[in-house]
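All protein chains of the complex are present and in place, except for one that has been dropped.
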Amino acid sequence: MSQELRTRIFEELDALILIDPHTHIDALSPASQTLVDILGYHYYTELAHSAGMPREQIEEPDISPREKCKRLFENLGPINNTIQYSWLIEMVQTFFGFEDDHVGADNWEALYDAAEGKMNGAEWSREVLDKSKLEAVFLTNNFDDPLEGFDTQVYVPCLRSDDLVFHLTNREVLGRLEEASQSTVSNLESLRTAIGAIFHQFKEKNARACAISLPPDFSPTRISDGRAAMALDAVLNLKLDASESDRRALSNFVFWTLAEHCAAFSLPFDLMIGVNRGVYADGVFQGQDLYDSRVSMIQYKELFNSFPQVTFPISVLASVTNQELTSYAWILPNVVTNGHWWYSNTPTFIEHDAAARLEAVPRTKQIGYYSDMYKLEFALPKFAMYKRILAKILSERFVIDRRWKEEQAIDFGKQVLRGNVETVFGYSN
Amino acid sequence: MSQELRTRIFEELDALILIDPHTHIDALSPASQTLVDILGYHYYTELAHSAGMPREQIEEPDISPREKCKRLFENLGPINNTIQYSWLIEMVQTFFGFEDDHVGADNWEALYDAAEGKMNGAEWSREVLDKSKLEAVFLTNNFDDPLEGFDTQVYVPCLRSDDLVFHLTNREVLGRLEEASQSTVSNLESLRTAIGAIFHQFKEKNARACAISLPPDFSPTRISDGRAAMALDAVLNLKLDASESDRRALSNFVFWTLAEHCAAFSLPFDLMIGVNRGVYADGVFQGQDLYDSRVSMIQYKELFNSFPQVTFPISVLASVTNQELTSYAWILPNVVTNGHWWYSNTPTFIEHDAAARLEAVPRTKQIGYYSDMYKLEFALPKFAMYKRILAKILSERFVIDRRWKEEQAIDFGKQVLRGNVETVFGYSN
Partner (left out) sequence: MSQELRTRIFEELDALILIDPHTHIDALSPASQTLVDILGYHYYTELAHSAGMPREQIEEPDISPREKCKRLFENLGPINNTIQYSWLIEMVQTFFGFEDDHVGADNWEALYDAAEGKMNGAEWSREVLDKSKLEAVFLTNNFDDPLEGFDTQVYVPCLRSDDLVFHLTNREVLGRLEEASQSTVSNLESLRTAIGAIFHQFKEKNARACAISLPPDFSPTRISDGRAAMALDAVLNLKLDASESDRRALSNFVFWTLAEHCAAFSLPFDLMIGVNRGVYADGVFQGQDLYDSRVSMIQYKELFNSFPQVTFPISVLASVTNQELTSYAWILPNVVTNGHWWYSNTPTFIEHDAAARLEAVPRTKQIGYYSDMYKLEFALPKFAMYKRILAKILSERFVIDRRWKEEQAIDFGKQVLRGNVETVFGYSN
C-alpha cells in the first residue's frame, strides 16, 4: 500500500515543471560537451581519488576528454554504491539511452560516443532543459560577470559574493571590483559605491538573489564606520599582510553592506553556512573542502534581527545544524530553509532533515531543493532523488501517520518544489 | 500487518489514564474560556507571525478575543502543514465536534461560538480532564505562588526556580522572595533560609519537583561560601549593575543551594537544558527564544556526581543533545530522560530521540512525555501525537525488529507513559 502510494505521489511531483534556484551553470556553456564534463565533476573525481586513484592520473594536464573518462570509468567500481554513482547511471540512461545498470571498463566507450553525438547537437541544452522539465535555472555569477549573451529569464543571474567578503585582500579581486564597478576603491564611501554599482548591474539583469558560502566560525556583526575605515586602509595598504583582525573587520563590514544592499534592492540573501575551504590540501579540484559541524545559527542573531526586510534562504552543510535551521525558520519571518547542501545532499540526511522541516516550518518558507550543478544534465537525477525522498516522507509521515489526503500531500510537495521558488525569489515568467 | 499492529498498540496506550508531569497550567483557570486561549498559544502566533502576519496585528491591545481569533484563523493557511496545526484540528474535532479537516476564514466563526458555549460550562475543566483521560497535571509555579484554591492532588505544584537562579539581581524578584519567605535576605545564611522556607511551603502543598530552564552556556559548579558571600553583597548593592562574574557566581550558588534543598526535601530537580532567551527581539509573546545546540551534558558532571541522592529528570532542547542525555541516563543512576521539549517536540525528532532512549536507558528511568501546556485542552492532541509515535516505535523496533510480544511492548509503553511518572515523582493518588 505504502509503496504504491509513494509511487503515485512521486509521479505527480515528477510531472512538475521546475525552477532550479541554485546552480553553478555557466550560461554560455550550460550543458556538457563530452562525458568528461559529467565525469569530471568533483563528486566523481574526489570519490575515485578517495578510493585510491592517484590525483596525478585524474588531473594529468593535456590528456584528452576521452582518456580522462577512460581512466575514471575504470575506477568507478569502488564507488558504485554511492548515490552520486546512481546519478550518473540515471543520467546516462535517460539522456543517452544507456541500458546497463553499471558503467565501467567494459562498456564505457560506446556510451562515450553516443553521449558525444548527442551533446554535439545544436539544441542539446534545450533538449536537456526539456527532458529535465526545467523552466529556468538560477546561476551563481561572479560580481564582475558581464551577464551578457544569454536569456536571463532562463538563466537567472545571482550575485556570488564570497570574493567581496573574503578576498578583498587579494589585489586581483580589488582590481576586478574597480573595473566592474567603474570606480576607484579608496575609502568606505567608494567601497559602498562600488558594491552599489554591482548590485545595480545585477538587478538590471534580472538577478534574483545574492549568495555566499560561509565558514563555520563566521559570525556576522555590524562594524562601525570608524573601525571599518581603519580596516579598509590596512587592507588596501597591506593586502594579504593585513592583520587577521583587520581582515575580519573588513569582511564583516562588506558582509553587512551586502545585507544593506539586499534590503535596498529587494534581493534575498542566500547564506550557505559551514564550509572550511582547503582542509585536504592534496585533494582533487573542488575536492578539498570539508567542515566543522560545531556551528550555530545563534551566530547570525544580530544579522537576522537587523534585517527584518531581507529574506535569508539558508543552507547548512551539516545535518546536525538542520534542527537549528528548522527552529529559526519556524520563528523568524526572514529565515527560509533552502535545499540540502553538499555533504547533506545524500538520501539519509535529506530524509531526516526534510521531514523535520516539512512538519514544523510554515509551508511558504521552505525551498525544497536546488541542484547546485555545474552542468545541466545533473538536475534530472538530483531532483529525482529529492522527489523520491519527498514522496516517501509525504506518504509515510503525512498520508499514513497524519491521515492527510493524497492531494493535500501532493499540493504541499509542489509548493516546496516550485511554488516557493517563485514567491521567495520573486520569480515569474 | 505493521499498520494494524501499530494501531492495536496505540489503542492500548490510548486507553491509559495519564498524569501530565510538566505543564504551565494555571490551577485557578486551567481550561480555555474562548478559542483565543488556544489560538493565542505561542505555537500559533509565532508560526503565523513567521509566515508573514505582522506582530501588531496579532498583539494589538484591546482587541476582543473574537477579533483576535478571526485574524489568526485567516492566517493559518501557510502553517497548515505543521504538526502544531494538527493539534488544533484534533482538539476542536474532539472537544467541539468540529467536522472539517481545516479551519480558516470560511468556517471559524461557528467553531468559535460552539467552543465558547462549551467552555462556559461550569464543569468545562473537569470535562476536558475526563475526555483527555488526565488524572492529574503537574504545574510550574512561581516561588511566591500561594498554591491555594485548588486540589493539589489534581493540580500538583512544582517549584519553578528560574527567577531565583537568574534574576535575583532584579529588585522586584528579591522583594518577592523576601515576602514569600517572610524573611530578609542580607547574607548567605538568610538567603539559604529564605530558599528553605520556599521549599517548605511547596512541600507542604504536595509539590513533586523543582524545575528550571537553563541556557546552553550554563555549567553548574559549587561556589565557596566566601566567594558566594562576595557575589551576594555585590548583587544586593548593585543589582543589575553587578559584574557578570558576580552574577554568575550568585546564580551558581543559588542553583547549588536548590540542589541541596532537593536532596533535603526529597524532590526531583527537573532540568530543561539549552534555551537562549530573547534571541528574536521582535518576536511575538513567548516566540522570541531559540538556542545554540552546542551544549553538552558534561557541563553537569560536577552536579551529577555531587548529588547522587537527587533525581534529575532532564529535557534537552536540541535533538543533537539527545544521545548524550541517553548515555548519561544509561550510566548515571540519578539521570532520568524526560519528555520531548519544545523545538524537539515534533514527530521526526521525537521518533529518533525516543527510539534511542527506549533501547538503551533502563525502562524505569524514562518519562515518556509531558505536554508543557498552558491550557488543559492541549494535553489531548499532544499526548496523542506522542502515543502514535510510541506505538510506531514499539511496533517497528520492538515487535518486528526484535520479536517482542505485543503485550511486552504495550507494558513497556504504559510504563514510560504513566508508571514512571508515579515512581520518579513519588506520585500516588
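A few points about this structure:
In this document, chain identifiers A and B correspond to the written order of the chains, with residue numbering beginning at 1 in each.
Everything that follows uses one rule, which is that a contact is a pair of C-beta atoms (placed from the backbone, for glycine too) under 8 Å apart; a residue touches a chain by one contact, two chains touch by 3 or more.
Model, not experiment: these values are computed from the prediction.
Touching the chain that is not shown, out of A:Phe265, A:Phe307 or A:Tyr343: A:Tyr343 (per the contact rule at the top). Within the whole complex, the absent chain has one touching residue among A:Gly40, A:Gly283, A:Pro313 or A:Pro333, and that is A:Gly283.
Where chain A meets the omitted chain, the residues involved are 3, 46-47, 49-52, 78-84, 86, 101, 276, 279-283, 287-288, 290-294, 318-320, 343-344, 346-349, 352, 388, 392.
Residues of chain B that touch the chain left out of the display are 1, 294, 296-298, 301, 304-305, 308, 320-321, 323-324, 326-333, 352, 355-356, 358-365, 397, 400-402, 405, 412.
Throughout what follows, only the chains that are shown with their structure count from here on.
With each centre defined as the average position of its C-alpha atoms, the distance from chain A to chain B rounds to 39 Å.
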